[in-house]
Every structure is written in C-alpha cells, then in structure tokens.
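Every protein chain of the complex appears in place save one, which is left out.
Letters A and B name the chains as they come in the text, with residue numbers starting at 1 for each one.
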Amino acid sequence: MLTLEIDGKPVEVEDGATVMDAANKLGIYIPHFCYHKKLSIAANCRMCLVEVERAPKPLPACATPATNGMKVRTHSRKAITAQKGVMEFLLINHPLDCPICDQGGECQLQDLAVGYGQSAHRFAEAKRVVADKDLGPLIDTFMTRCINCTRCVRFLAEIGGFQELGQAFRGEHAEILPFLGQTVHSEISGNVIDLCPVGALTSKPFLYRARTWELTRRRSISPHDAWGSNLIVQSKHDTVKRVLPLEFEAINECWLSDRDRFAYEGLNASDRLTRPMVKTDGRWVEVAWQTALEVAANRLASVAEENGDDALAFLAHPMSTVEELYLLKALGAAFGAAVDTRIRQRDARADLARGKVAWLNGSITEIVESDGHWFLGADVRRELPLMAVRLRAAAKAGARIVRWDDSDDDWRIPGVDPHKLTAPAMLVALVHFAKHLGVTLPDWAVGLVQQPSPLSAAEFDALSAALRGAQKRRIWLGRPLRAHPNAAEFEWLAEAIAGALGAKLGWLVDGANAVGAAVVGAQATQTAHQLASAGKAGYLLVNLEPEDFAAPDAVADSFARARTVVALTPYASESLKAAADVLLPIAPFTETSGTLVNIEGRLQSFTAVVRPREMTRPGWKVLAALTAMRTGRSVAYTASDAVRDAALPQGWRTQLAQHGLTAIAPAPTLHASAIPAFDRVTLYQGDMIVRRSASLQATDDAKAERGATIPSEEAAA
Amino acid sequence: MLSPEALARIDREIAKYPAGQKQSAVMAALRIAQEEKGWLSEETIAFVADYLEMPPVAVYEVATFYNMYDLAPVGKYKLTVCTNLPCALSGGYHAAEHLKERLGIDFNETTPDGLFTLKEGECMGACGDAPVLLVNNHRMCCRMTRERLDALLETLKRQATENTQ
Partner (left out) sequence: MSTLKLGQMILKDCDESRWRLADYEARGGYQVLRRILTENWSQERVIEEVKTSALRGRGGAGFPTGLKWSFMPRQFPGEKYVVCNSDEGEPGTFKDRDILRYNPHSVIEGMIIAGYAMGASCGYNYIHGEIFEVYERFEEALEEARRAGYLGENILGSGFHFELYAHHGYGAYICGEETALLESIEGKKGQPRFKPPFPASYGLYGKPTTINNTETFASVPFLLAMGGEQFLHLGKPNNGGMKIFSVSGHVNRPGNYEIPMGTPFSELLELAGGVRGGRKLKAVIPGGSSAPVVPGDVMMECTMDYDSIAQAGSMLGSGAVIVMDETTCMVKALERLSYFYYEESCGQCTPCREGTGWLYRIVHRIEHGQGRVEDLELLESATSNIMGRTICALGDAASMPVQSFIKHFRDEFLYHIEHKRCLVPPEVQWAGSDIYVEA
C-alpha cells in the first residue's frame, strides 16, 4: 500500500495505482477526456494535468504512478493553468455547434469548457473540418467534433477484441476512421457512443429524436439475453426514445450489447397490437377485453373437453417474466395443458435427466477468475455478447480458452484455440476423449467409439494438459449444443470428462428468463419446440411468433392445423395473424413490471417505464384473468411483487444444478450418420422486439441472418 | 496479389523479429508492396494486413503515418525535394523552383505524361549535401545545382523511353 496526499487529503492506494485512482478514491474530480477506467491509459488529451510536488512539469494524473509521500495538487494555479491551456487547444478546432449537437447536455467537453474555457477566443484561423465516416446503421459520425481521445479505438481493440477503428494520418490531420470502405461490425459497438466524450459518435437511431434533458429515465433489465444487463430506459411522452447501460459492475460493467441498446426501436413498431382481436369466419375484428377473454377461454376449454388429454400446449418465450410464467403454469394446470419455454431446444431428455436447473453454475465475475475454459458447441458472441467481453479479460489475464464448434466465426478473443467440428464429429471426438481419460462408456456410445477419432491422442493430451494446468476449469455447453437433438448425450459426455479433469460444467442458457422459467417449473416433458411442432389441437402463446422456434415452417404449419391458437402478444404480425384466432395485447417489458432471473441466478425485478399502449394490459394480469375464468376462483394478486414472491419461495436457488446429468434413459445406440448438424444462433432474430428494431435489422449481421433463412422462400419462388 | 519474390522478401523481414511479432515487418512489407505496385491501394493494404495477420485499419494507420508511402498513384519518378531550413539555406528552395519550372507542375502534382511527380520533403538527414532530393524514395541525389537537376531529368526521361521500348 502507498500513502499519498491529494489537495491536502491523505489517501492509501494499492501499489501500481495512479494519481487518478487515488483521486477517485477520495472523490476528487480531475477533468479528463481520454482516461476511462475500463480502457488502457493513453494520456493523450492532457486534460488531467496536475501539479506534483518536486516535479518540474505538470503531470497527467491518469498515467502518473502514485508513490509514497507524493503530494498532488489538482486545483493549484499551476494545475489550473495547465488544464486551461489544454482546454484552449481542444476548443480551437472544435465547432461551436452545441445547439444542434446530440451530445449537448451530456457532453464532457461542454461541461468542462464551462469550468475551464475562456470567454474570448484567440484563435483567428479557420477551423478544421473532418469528413464524416459511415460506421453502419447504429453509429452516426460528426468527425469535425472529434478530439482524438482514441477511446473508441481502444474500446474496439481491447473490449471488442478487434481493432475496427484507427487513428490514421498524423498531427493535425489525424482522424478516426474504419478501414477504407468498411463499417463497424462489433456486436457491442454502440458503447463507443457512450465513450465518446464529445458529439463525434452519436446514436443513429436516436439522432435528433429528443434533447437529453427532456427525457425521463427509469432502470430496467434487458429481456434480450440471459445476461441480465441493467438498463436505463429513457422516454418522452410515454414513448421509449433511448436505452443506455446502467452501470452494474458484477453483470454488465458499464457496457451493453448492441442488441440490448438498440432493440428498443421495436417497442415502437407499427404493428403493435393495441386492442384485443378475435378471428371470426376468417376475419379479424376488434373486441372488448371481456369478450376477447371469454372467447379465448371458451375456445381453449372446448379443445380441452373435445380433444382430451394432451390436446393443449401453452408456450411462452423465455424472455417472459417470472410472474407471467408462474401464472401461465397455473393456467396450464387449470386446462391440463403442457407448459414450456424451450422454444429452440430439440431434446427434453437432458433437462429431465438432470432434474436440476441449467445455469451458469457460478457468478458472472467468476468467468474472469477462471483460467481454463473449454467451449462445446457455443457461439458466445451471438449468444451472450458480454460473456465474450469477460472472456477477453480472462484471456488477457492469461486464461487458456479452447473452443469446439462447427463455425468459422472469429470470436475476437486473443489466443483462443479453435477446433472446427460438426455435431457428429464432436460427439465422436468426445466419446474418444472420454475413453482416453478412462471413462467407462455407456452402451449408447458403442457405435460412436468405433468411428475414427477426429482428434489425435496427442491433441487430447494437449487439451487435458491445458485444462489441468488451470486453477479454475470450466466446461461450457453452448446454445447450439443444448438445442441439439442429442443434447443429453453431449451433456453426459461433458459431465464425465469434467469429472475426470476436475472441471465445472456451465450452461449457456437461451432466453432472458430461461433460468427463472425452469425454476418456476414452466417445463414439460417435451420442449416448447417439440410441443409446437407436434400438431396439438390448441395452443396458447405468450410473447411468441412462429419465427421464434427452431423450425419456424413446421411450427407455422402445426399452428395452422390447430383448432385454436390464442396469442398473448404485444404485436400483431402477419405470421401471428395467420396462426392465431385470438390476439390479446400484452405489455412488453417497458410497459409493465416483472422479474427476470439471469444466467447466474440473480433475481432482478423492474417496473414499467411508460404507460401501456392503448388497451394493452400486463401479461400477468391477462393470465390471471384467464385462470379465474377457467377455475371460477378469482386470483388474488394485486401487484406483480406478490406473484413473484409466490413463484419463488425461499430456497429456490437449491434447484440450480451443480453437475450435469449422469444417466440417460432410454438411450439407444447412436450412430454418427444419424446425428444432425447444429442449429445456428442468430444475433438479431431471437425475439419479437429485436426483430422489429429497424436499425438492428439494417446491420450486416442481421442481413446475413435473414439471408440465411430466406433461401427456402427464394427456392419456393 | 504480390509476386512470390515480394512475398519471399517480406518473409525475410518477418524473420528479423521474434516469433509472434509479424506486425514488426509491416513497414518493410508496405515498402516492398509499394516498390512492386507503385503505390498502396486499398487492396494492397488489405493484402498486407491479411499476410501479417493484422487488422486492416492498423495497417492503414501505419501507411498514413509515414509519409514515404503513397496512397495514390504517382508518376514513374517521384522526386521529393527537401526544403527544410538547412537545405533552404543552401539552395533547397531554388532547386524546388527550378524543378517546378522545368516540369511545369507544382508540389503534389504529376506531369501529364505520367513521368514525374513532385513532392516537398522534410529533413532527409543529408543537410550538408544540400540541395537534396530523392528519386522514388530510395535514391538520394546530392548537391543538386540547376545543371545537375537538368541532367537528372534528362537521364530519367531517357531511362523511361528505353524501358518502354
């Protein structure tokens, strides 16, 4: 520990801390632009110059190591003179366009110029003009405003894992740009908008939509993946205008994925369902809520009565809240319907055999502490963009990371050791690896072990050495693997190998509330995907469209054949209108309260940000009302908190799994030739809100994803 | 994209640096690519980036930072005249003016026949030999009196015609 003094106040800091760290600890603000606690030190803006006793020149607080006995003055005449001098240089070429700049009101340069700028300017020359750059559909540029702090460059290289922006040319001609003709493709690129201390990089979807001081801000939780990123949702006149990260070190730090940041556009999509609708004789008519509820309840009841057991399936998107799913389960019980949320899983055996709930099996922060990682059938950047950020930090700290999957995609994690394996090849390789480690193989694996191993014994040795060389070893089961029809066999092998290597299994779950869904028991003996494709006589869908399922065409076909499909949904899409016969408008996450349990088992509740659109009602209330109609007993919840408390009684965390499954029944002998390929994970097609974000859909990633799903249509046409 | 000879030369440069430090060869690789292609196009820069396993924008940063790389086509002979103070005190400006007059072009321009591009250079570290100019970056010509400038232009023109014949 070191002791130093800043502005006369003593402070103790760790060895290696900087003057800036020490000042932060004391709560003393030192003006700065290029410094950011999560990025490498550049010391280029020179705004944080402070006076250090016995130093002949003012020193940058961000880069100057604290030393014992150091005496720092942040507001002495020498320091202020230096800071004001720097401010003048920053302003001479900066345009005076604050009134039309989107950063106005939240601009570090504007704020500091008030404190450090001069009222008169001495710069009589023409100001520099820098050409704007095309960074894609998410980030707008006004490069003349750029002060070359290089935060964006460092962010993309260090946190994003690939340097997509650079500072080209030199001196006064230096400018920030992507490589000629390219845009930015990072799945977390929007963070550069927050990082930019001026209005050079701004949000394209938000551009000129509102002034920041007019916005109401509320905390919320992202429903677009299982990470549980904390959000600040900003609105004006009951319309969501912008989403920013709410800093939460243990989850999203100060970052957001582009998905979480820009999906909000979907909330304001033109096909929002705002009134209940019933299809009668092939025609959609708007009806009163009471009528709609009665029609829905009656149609479901008649299916239950006329088509017998197993006639109904109530399915929900795993982004649905704990409250919605708990009440959906109650509704399912009332109708004798199967309830499930595993819309992209093709195998129910793994969850059944394990019994306990799949989750991260540890905290998010443990990821960086683990120094040996082996990913099986994962697509980390698309599944959980912020997990990739944690892995980059782990890699930087020296962690070994091995991936087995069937993709060529660059994870943008330095030092990752990739092995490209198709699903059957991977299963064969795992069987051989297990055998190599002395695991007794079960009967179902006999056919697989007769296949030649895709990896050599030396490669197996290298892999086990890499994992055994680590202190904390993790084996991660990715979404493609978990969605696979042989997920159970994959997990059995992974658990057996984990046991042999002393590693801990972790599940990359699919859906913001996938863990919560399993905990409240919204799981049937078949997955939602299986139930949806099974041609049931009646369905009730919550926050779902046919596009959400693993096989959209088969599911749409199944829905078309059903006697009734009741959809609780914020949107009336054409696909849903074709599939359903009752549409009940329920609130998206910004218009109601609710709870999500994230991948690390953290329960996070949120409240409404804006009022529900027109006749839209909270989903949990609609489900409660339907249950009441069916059972004839009123459901006594007045607030979502009460539902949550009923849904998650004390001790619910004991349901979380510590280990993978250890027995599968029944398990016929497998042959590699019968094992299908892994499904692809999409970045921007995963839920109905994301699919409606025009900006996200304009990204190259989304275009490629839609292109990949379109060929069947093209072939038909 | 680049010839096998050029790639072999780049490989020799890579070998100068420790394992895992291929990026150190980027300046030499760009120079070799420029020698072969005449200038550094987007395609050439992307190729070098790929060859050295660098982000293309990082290579572009290098190509734009060092001013001997040409990011646009130049004439067959690029003449860079130093006009920095020590050279200027010994005829640097006079040499530059003489060339402008003889070639009928200003700095950063190319003669209509595509033979000559004229550039203003910064200190080349040869002030004692002023006026100094570089032909195509690598050939330094010293004490360039008006007579010697004229002779140089004649030689280069002759070379150009011989090469095309």
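Going forward, contacts are C-beta pairs under 8 Å (C-beta built on N, C-alpha and C of every residue); 3 or more make two chains touch, one makes a residue touch a chain.
All values derive from a computational prediction rather than experimental measurement.
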item	value
Omitted-chain contact residue, chosen from A:Val86, A:Val198, A:Leu376 or A:Ala657	A:Val86
Touching residues on chain B - with respect to the absent chain	16-18, 21-28, 30-31, 52, 54, 58, 61-62, 65-69, 83-86, 88-94, 121-130, 134, 137-140, 142-143, 145-146
Where the unshown chain meets chain A, residue by residue	41-47, 49, 56-58, 60, 63, 65, 82, 85-86, 88-90, 92-93, 122-125, 147-148, 167, 169-174
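The working rule: only the chains that are shown with their structure count from here on.
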item	value
Chain A - residues contacting chain B, complex	157, 162-170, 177-182
Residue ranges of chain B in contact with chain A within the complex	42, 45-46, 49, 55-58, 60-61, 64-65
